[in-house]
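Removed from the display is one protein chain of the complex; every other protein chain stays in position.
And then subunit A:
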């Protein structure tokens, strides 16, 4: 069944812009991205939108719908009352390019600062072996589609532009965690995560977890375990004492701080 949907869409660029009202015909079962595409096809040929897969897998169509960071292609119109006005804005943490398209290069800069895995020597037969239970934890983090909604919602940078320099953000904390839990990696990233990546800036208020379209438990399974690993290294006198008297966690052997 078709109906007229009222939308407010942010139009503009880095120099300024505003929320503009539109009415567009939509049908039940469509998503916000469909409505915007129809708007683009019928009324606003120059509306800038970034999208690609329309299946929640490419992470391109990130924006904010009624103030909440969402993938536009995964936000169903049926979640709203037909009479409700749906407001769509670009992500409010990154510089805007035009309309709904933002410049997310902040995230690629942060990705570059993160040292990749450094694997140890191969087994005698030239192969590398890992047990499934040892890689399982990290696999959750591989589901990330790099939509950067978690980076967008994180108040550390959303509300404090000046923190961007010292804060890698939740998407990269899961990467730190993944590598730190990697059974073959020889890097010890705890110091780096604490200092350069600004793990201590996160106050575990969990908004990243709330918005992640992949349902990754960013805070519980990555950030908090990383914070605990930092505590091991720095704030736990029992661990320190254990090291002194030779009761070490030998599982960390062979890792070098980066």
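Structure notes:
The criterion applied here is as follows: contacts are C-beta pairs under 8 Å (C-beta built on N, C-alpha and C of every residue); 3 or more make two chains touch, one makes a residue touch a chain; residues count from 1.
Everything below uses one rule, namely that contacts and distances are computed from a predicted model.
The chain absent from the displayed complex carries the UniProt protein name "Succinate dehydrogenase", chosen from "Succinate dehydrogenase", "ABC transporter permease", "Lipopolysaccharide export system ATP-binding protein LptB" or "Sarcosine oxidase subunit gamma". Of the candidate positions A:83, A:165 or A:203, contact with the hidden chain is made by A:203.
Of the options A:69, A:169 or A:213, the residue whose C-beta touches the omitted chain is A:69. Taking the whole complex into account, subunit A touches the unshown chain at residues 10, 12, 14, 16-19, 64, 66-69, 87, 89-90, 92-96, 102, 131, 133-134, 136, 153, 155-156, 158-163, 180-183, 198, 200-207, 210-211, 220, 224-225, 227-232, 234-236, 249, 251-252.
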